[in-house]
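For this view, one protein chain was removed and the others were kept in their places.
Per-chain numbering from 1; labels A and B assigned in written order.
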Amino acid sequence: MRVKKFLAITLASTMLMSVAACGSTDDNKNSASATDENSITIWAWDEAFNIKAAQEAKDIYLETNPDAEINIVTMAQDDIVAKLNTSLSSSSYDGLPNIVLIEDYKSQGYLTSYEDEFAELSDIMNQDDFASYKTAVNQINGKVYGIPFDSGVTATFYRTDLIEQAGYTTEDMKNLTWEKYIEIGKAVKEKTGKDLCTLDPSDIGQIRMMMQSAGAWYTDADGKVSISNNQALKDAIKIYKDMVDSGCVKQISDWDQFVGALNNGEVASVVTGCWIAPSIKMADDQSGKWAVAEFPKMAANEDSVNASSIGGAGWYVLKNVGNTELAKDFLKNTFASNIELMNSLADSITLVSTLNAASEGENYSKANEFFGGQELFSDLAKWTSEVPSVNYGLNTYAIEDLMTEAVQAIVGGADVDSTLTEYQAQIEAAIGA
Amino acid sequence: MKNKVNLKAWIFTIPSLILIVSFVFYPMIQAFITSFYTGVANNLSFGGLANYQRLLTDTTFQKALFNTLLFLVIQVPIMIILALIISSILNNKRLKLRGFFRTAIFLPCITSLVAYSIVFKSLFASDGFVNAMLMNLNIIAEPINWLTNSTCARILIIIAITWRWTGYNMIFYLAGLQSIDDSVYEAAEIDGATGFQKFRYMTVPLLKPIILFTSINSTIGTLQLFDETMNITQGGPANSTITISQYIYNILFKYQPNFGYAAAVSFVIVVLIVVLSFIQLKVGDKND
Partner (left out) sequence: MTKQAKILNIVQYIVLIILTIISVFPFFWMIVAATNPSVEVTKGTLTFGSYFTENLKTLLSSDLQFINAFKNSLFIAVITTTLAMIVSSAAGYAFEVYKNKTRDKVFNFVLLSMMVPFAALMVPLFRLFSNFNKVPVLENIGLNTNGSVIIIAIATAFLIFFFRQNTRTFPKDLIEAARIDGLGEFEIFARIYMPTMKSTYAAAVVVTFMTSWNNYLWPLIALQSPEKRTLPLILSAMGSSYTPDYGMMMTAVVISTLPTALLFFFMQKQFVAGMTGSVKG
């Protein structure tokens, strides 16, 4: 008897508990999945940026479509990637969003991995309306699947006070080259004791930016790994090594130290994407001391221009989740065309839009107090249009993880050509090319 | 009579067995089958042993394997011994503020990863507190690049895991120590045993089953190490602290998702753990 009783109690309590666990919340089970005809869900990361943008877009859309229900969910980018991969590979669409933000470096990978999962958006957007470099990654076989969103246009953000103490002026920062930049850095270090910029040995974003400024990438136009014969890459690595050897860079690790060095006034400049502006502006006490110059070009490389990009993302529609038409209509009226939205976002989240016409918005010609009265947005918008177009291919991150090793070896004194030849082979093996 | 007891014994274990078979063994078999398929995302095709062959030439995998084993060999013994010593000090009834010390030493394992990785990174920055202290004490002349030099980054990871998990292992020992009768220690004290002798000849042998448990558990934890390297060094600089688990994560989510290859890498860990645990069980269970 006791046997049965014990077993019964254990099983019953297990069942009861799990039923209770679920029963209590069953009623709102479906509120986020897009089962209702008028409801769509959007996934994005960064509460202070992408989410705010989605919310403003939602408000605008609801004015003309009051019946629509738009749910916006904040999630870390890595979490979105993990969930999309698990669900899409299981063809399980419950709980997936209708619209999802995807990083430019990853979009080609998604589009080829899950060919039939994304809705074609050619009919709701015009590629010519957007900065040309953004349209290299949102299409496959001539069909467009993504609405370009933020610009990752790069620039040289620098402290005017420190540069002046070192004996240079804003004039010297025009038509900047990396060589000149390092020269200024050495003077800054000597005169002020501050470093020129930070450098994270685990992150070779700088090399990525330099390559794109010359229209090159780790892969060539056909998607083949291009390391050992890549002149732009070689030039970029040389500059990177020169920077390390110059003794005027501060080695850091990771994002919070990167921003900390800026906010604490430990470095005189940073060359990176325009999305760094809000972080720089966090330090109120440095207001008026910053200015923005063009991205430095590589003097030794003929193709290199004073513009590049790092980061940036676009909006994609998942086809099999349902309510595709509503999702497309939403994007069509907001991110694919709405200049007003872009103008307002410039102010609220310092978004540099990739929609060409956005630069006509009034907020783009506003002088920015923090950056010494500079018309920051109009400059960034201008440089956005000059960014060389590059197809990031499928394996940017896989290649880059190995390339950090190669770069470290070269910085440590290894021969450039033989190292790159060796890594060309390793990378080809790693990505199964 | 004996049969009846035997039946009851199975009843004790059946709920657990059902759950473990359904939620671990079933997916494990599925994963094992997947490990014979190649290709990215859903575009899978049967590739036989291709994924396992690929492991042999994959330099990142070899690096990850080396790092993981290095962490295991150096870190686990240090942590186990440290936890044992701390717990036997904290088990002393005469010790004042016992509850406070125990809670304090337990805190690292519940401190948020985000918080502790930020703190560790700033303490060990080249101009951080640790370097400043070492230089003041004249132990080093030049600041050490803890995070950006590969050997130092590995040491840092070992320090970080030890910091986080020693208090966790301490709990098991503290719980285990309760089954040792106080009178045993008292008798030993009367016989003139020193603190070390009590520790070496009484605490350690009596806690043997628990030590076995924690060492297998820590072995598994270290071989699946992910949080620390992901949050403190991201596997860097230049993959010098990458672990197998982080590599699996990269294959699944950072790169083009390759489920088959990720499964193959996972089964290498499984084999490693099985072998190591088997050795530990053989050595640790000898007396029973």
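Keep this in mind: contacts are C-beta pairs under 8 Å (C-beta built on N, C-alpha and C of every residue); 3 or more make two chains touch, one makes a residue touch a chain.
Remember, it's a predicted structure, so these values are computed and weren't measured experimentally.
Asks: Of A:221, A:282 or A:425, which sits in contact with the chain we cannot see?
Replies: That would be A:282, which touches the missing chain.
Asks: Among the options A:170, A:263, A:320 or A:421, which residue touches the chain absent from this view?
Replies: A:263
Asks: Touching the absent chain in the whole complex: find that residue among B:13, B:151 or B:197.
Replies: Reading the full complex, the residue touching the unseen chain is B:13.
Asks: Using the document's contact rule, name the residues of chain B that touch the chain not shown here.
Replies: Interface with the chain not displayed, on the chain B side: 5-6, 8-10, 12-13, 15-17, 19-20, 22-28, 30-31, 34, 86, 89-91, 93, 95, 99-112, 114-116, 118-120, 122, 163, 167-168, 171-172, 174-183, 195, 206, 209-210, 212-213, 216-217, 220, 224, 244-245, 248-249, 252, 259, 262-263, 266-267, 269-270, 273-274, 277, 288.
Asks: Which chain A residues would touch the chain omitted from the figure, given the whole complex?
Replies: Where chain A meets the chain not shown: residues 2-3, 5-6, 10, 13-14, 17-23, 25, 28-33, 45-49, 51, 71-79, 82-83, 86-87, 89-90, 92, 94-96, 256, 259-260, 263-264, 275-276, 278-279, 282-284.
As a convention for this text, only the chains that are shown with their structure count from here on.
Asks: Provide the C-alpha centroid distance between chain A and chain B, rounded to the nearest whole angstrom.
Replies: 34
Asks: Hey, which residues of chain B end up touching chain A in the complex?
Replies: 7-8, 11, 14-15, 38, 40-43, 54, 57-60, 118, 121-122, 125-126, 145, 147-148, 233-239, 250, 252-257, 259
Asks: What does chain A use to touch chain B in their complex?
Replies: Residues 3, 6-7, 10-11, 14, 78, 81-82, 85, 88-89, 91, 109, 112-114, 200-203, 250-254, 256-257, 260, 394-395, 397-398, 401-402, 404-405, 407-409, 426, 429-432.
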